[in-house]
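For this view, one protein chain was removed and the others were kept in their places.
Labels for the chains are A, B and C, by order of writing; each one numbers its residues from 1.
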Amino acid sequence: MIKVGIVGGTGYTGVELLRLLSAHPHVQLVCITSRKEDGIAVSDMFPSLRGRVDLKYVMPDCADLTACDVVFFATPHGVAMTQAPKLVAANIKIIDLAADFRLKNTADFEKWYKMQHICPDILEEAVYGLPEINREAIKKARVIGLPGCYPTSIQLGYAPLLAQGKLLVNESALVSDSKSGVSGAGRNPEVHTLFAEAGDNFHAYGVAGHRHLPETVQGLQAIAEGRPIGLTFVPHLVPMIRGIHSTLYATILPEARHIDFQALYENYYRDAFFVDVMPAGSHPETRTVRASNFVRIAVHRPGGGDTLVILVVEDNLVKGAAGQGVQCMNLMFGLDETTGLQHTPIIP
Amino acid sequence: MIKVGIVGGTGYTGVELLRLLSAHPHVQLVCITSRKEDGIAVSDMFPSLRGRVDLKYVMPDCADLTACDVVFFATPHGVAMTQAPKLVAANIKIIDLAADFRLKNTADFEKWYKMQHICPDILEEAVYGLPEINREAIKKARVIGLPGCYPTSIQLGYAPLLAQGKLLVNESALVSDSKSGVSGAGRNPEVHTLFAEAGDNFHAYGVAGHRHLPETVQGLQAIAEGRPIGLTFVPHLVPMIRGIHSTLYATILPEARHIDFQALYENYYRDAFFVDVMPAGSHPETRTVRASNFVRIAVHRPGGGDTLVILVVEDNLVKGAAGQGVQCMNLMFGLDETTGLQHTPIIP
Amino acid sequence: MIKVGIVGGTGYTGVELLRLLSAHPHVQLVCITSRKEDGIAVSDMFPSLRGRVDLKYVMPDCADLTACDVVFFATPHGVAMTQAPKLVAANIKIIDLAADFRLKNTADFEKWYKMQHICPDILEEAVYGLPEINREAIKKARVIGLPGCYPTSIQLGYAPLLAQGKLLVNESALVSDSKSGVSGAGRNPEVHTLFAEAGDNFHAYGVAGHRHLPETVQGLQAIAEGRPIGLTFVPHLVPMIRGIHSTLYATILPEARHIDFQALYENYYRDAFFVDVMPAGSHPETRTVRASNFVRIAVHRPGGGDTLVILVVEDNLVKGAAGQGVQCMNLMFGLDETTGLQHTPIIP
Partner (left out) sequence: MIKVGIVGGTGYTGVELLRLLSAHPHVQLVCITSRKEDGIAVSDMFPSLRGRVDLKYVMPDCADLTACDVVFFATPHGVAMTQAPKLVAANIKIIDLAADFRLKNTADFEKWYKMQHICPDILEEAVYGLPEINREAIKKARVIGLPGCYPTSIQLGYAPLLAQGKLLVNESALVSDSKSGVSGAGRNPEVHTLFAEAGDNFHAYGVAGHRHLPETVQGLQAIAEGRPIGLTFVPHLVPMIRGIHSTLYATILPEARHIDFQALYENYYRDAFFVDVMPAGSHPETRTVRASNFVRIAVHRPGGGDTLVILVVEDNLVKGAAGQGVQCMNLMFGLDETTGLQHTPIIP
């Protein structure tokens, strides 16, 4: 059994980790920390876990963390990097759901997250936890920086176009019009995520700049073997609980007009269990991946013209966070990456 | 492996059966019928099942049905009774999610469902599929009439009060104020269940009389060892997808004022895996059982007075339909009743 | 023109007051205060008011308040009573949307609101602002304590039964099962009213005791000419933005079994512009009063038995708060009570 600890399990990614890990056949949940809820039973906070999880929250300095094989951080940005050095020194693996180990450039990190990076050496060895792109590196990693929810959908959507060893689309003018359910904003109470504010309403936000932009560009550039990427990213808030839908636009270059993009996508993902390239003409719905680790993608070329439209859906709390973390953990411990992640999506 | 057939799997209870049965460790899905969708792949209709269910819909007279050990009917009322005689004769067990085998009195059936009953003999042997009440009978049953979604919540909510061998509350004036998510109305398109009608809206319906009233009264009377029951039942439509919340009222009789009702409920359900009596003072939320087979109950006695308020939540598609069906199937085939039903509820 | 000030206009009742008053033909909005938003334009906070309201928030001690004819308090409980003495002394009328002037018994106020009442003399002269019950007193009032949202629906629903000068129902065992949209909880960010918490979810709350209970009982007793009232009140949270639905239960006394309750209700409200007694058999939907000051009521007697079921819908922010305040203001200043309140409800 893999001994697992969770730091900061009172938010949505935390409770989702608990749902997944408590039913994982090779995991033993050892401890979960929360400064604020110290002493409270997890199932008192989340009654959905009554009878499933018997742990109580403990203080973050709990000794049990160091008895773990792996620790997940479901904390605000900046927490994981303060505890990482000690854990790494104790040979404990780390999977961070926040942004501490995503941006390789510390200047970028400091610009977008308004804090200095504490352990750039660990950052340097950290692996970006997107298994469909980095599977082999993840297997050997000690520290994982899990992708953000939006970046997962955008990278998986563009990867087949960028990874062909030649230019197929205008990579300097990509557009991702992305839409997220409200759980993506977390469980901290704020006015704009109240039901009476976000309900029956729709709007864009962060058009001038969003933290997920530099991370996504970094990832896309890596997929494109270092070629520069120009991306316009516009996130929107949808009155639903879970789900991300990214509508991706790309302009096909003249020399790529003959390509069968449907086949290209199917081929690229033929061995990716969690990525489903749907039949031509499909319109994936976010609910078709609800509460599951699947991503569904559809490839469109309206009117046979030069604009590609790629539709990508994921569950932001699963493939966009906790599920992807468990997928990485499976790889890090030599398990099949689908272990404990075979949930059928919930419809309706 | 239990060979399972499903008749009529294009509605919400059908797709929920598919979700549960396709992951059940002792089930082999043999066939699923739909006159209208004959030849269509199940996963084309419900892309959430892509990679999980490989069946295509076939015509209802499909020979494979008779190769099954058990057939679920997820059909409109009146279909199961037309096919039951043939299946029973072939020693195939039947679990009907509709109303054909619920009401023991055929006159009641005919009054509320506007059709004559075709096989009153099978109706007579049919067992009402509420395991927490009828577990032993279900184990031996050949034909199960599964309870309606509302009746499940109301019977489980009142059962501890009625099953004590003596009068504790005024059984002639029970009130169930029940609220259901919209999936309870099914997948047939109707104006009143459109998003733009049911969304951001709330109302009662069927106050003059609802089909679930006679069924619930029949069930409550059986629990009360035949004593007459008077029930006012007011259903309401909630702008949510899944979930039923029944708020039950009962007037405590003077001779029962001393009773510790919290203890009485905990004791009654101490061996019922799927029924969770929450701590005193709780307010169960429908989402705490979302996509699971659990029922949660809280017992209140406001101001220590003579009115009991019992709060009951269930997922109408799971414990209120498909999940309860699988629970019955488990019992009928000698399995632990929780087999394949251990899903943790989805929050948020 | 009536010069109007608003204290505390950053919540939902505040913005609703602004919507109604800015289009009122006899009102001049003079000032609106908010300690926190001092200097901010109202339309920056609520862009729906761009071009409709030109005011900026000012500090609460703003001199302009004393230039008003009437001041609305859309503040937390306890604010109005601190400013009331000065305003009353300056001959300025007060309409308080909070609870400061609702409960006549200061001990009750202190028990339920955990603060001492500052000006019991003003409380004593304050009139309970429910025009359909207290129209004449409101016309002469200097200080109005506006009813809570739930109490408005419950009192208007039971009034015809209690105001007949004789007992018709068992007044010691009334039950109000009430359901409210989330805006009723206000615009202060709290976890339980987040979209991802309250959405696709339903639950009761405050079963052990809710502040609106003593207020409602006080009001019902006044309607019942002082007879004692026993009320069980169970509020629930509905995943919708606006709207209250109270489902009221009452047991008909033997001597009242012959009464035509439909006629009794129609007769009682025949001159009440804002109260619509719907035809027998109706199920009023909350959206049929959305964004309007109307209340709709339906009277049911299931199976012709002894249980009356009264269905009442209102918009909690209009008839349950701001609209009722404007209705009172109209009466206090000699206008027709419908002035500026003739909005047609918004469907869909």
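Note that a residue touches a chain if its C-beta (ideal position, glycine included) is under 8 Å from a C-beta of that chain, and two chains touch if they have at least 3 such contacts.
A quick note: this is a predicted structure, and the numbers were derived from the prediction, not measured.
Visitor: Check each of A:R19, A:R52, A:K179 or A:H343 against the chain that is not shown and name the one that touches it.
Guide: Considering all chains, including the one not shown, the answer is A:K179.
Visitor: Just one of B:D38, B:D54, B:E110 or B:E190 touches the chain that is missing; which is it?
Guide: B:E190
Visitor: Tell me which residue among A:V42, A:L311 or A:L341 touches the hidden chain in the full complex.
Guide: Counting the whole complex, the residue in contact with the absent chain is A:L311.
Visitor: Using the definition of touch stated at the top, determine which of B:E37, B:D69, B:D100 or B:D200 touches the missing chain.
Guide: Of the listed residues, the one touching the omitted chain is B:D200.
Visitor: Just checking the interface: what residues of chain C touch the absent partner chain?
Guide: Given the touch definition above, chain C has residues 12, 15, 19, 22-23, 46-52, 183, 187, 199-200, 241-242, 276, 278, 282, 284-285, 287-292, 296, 317, 342, 344-348 touching the missing chain.
Visitor: Mind listing the chain B residues that contact the chain we can't see here?
Guide: The missing chain touches chain B at positions 12, 181-183, 185, 187, 189-191, 193-200, 239-241.
Visitor: Mind pulling the chain A residues that touch the left-out chain?
Guide: Its contact residues with the unshown chain are 173, 175, 177, 179, 181, 196-197, 199-205, 207-209, 230, 232, 234, 236, 238-243, 245, 247, 249, 251, 281, 283-287, 290, 300, 302-303, 305, 307, 309, 311, 313, 348.
FYI, only the chains that are shown with their structure count from here on.
Visitor: Averaging only over C-alpha atoms, locate the centres of chain A and chain B and give their separation in whole Å.
Guide: Centres of chain A and chain B (C-alpha means) sit 37 Å apart.
Visitor: Two-or-more-chain contact residues of chain B, please, as numbers and ranges.
Guide: Residue numbers touching two or more other chains: 199-200, 241-242, 284-285, 287, 290, 348.
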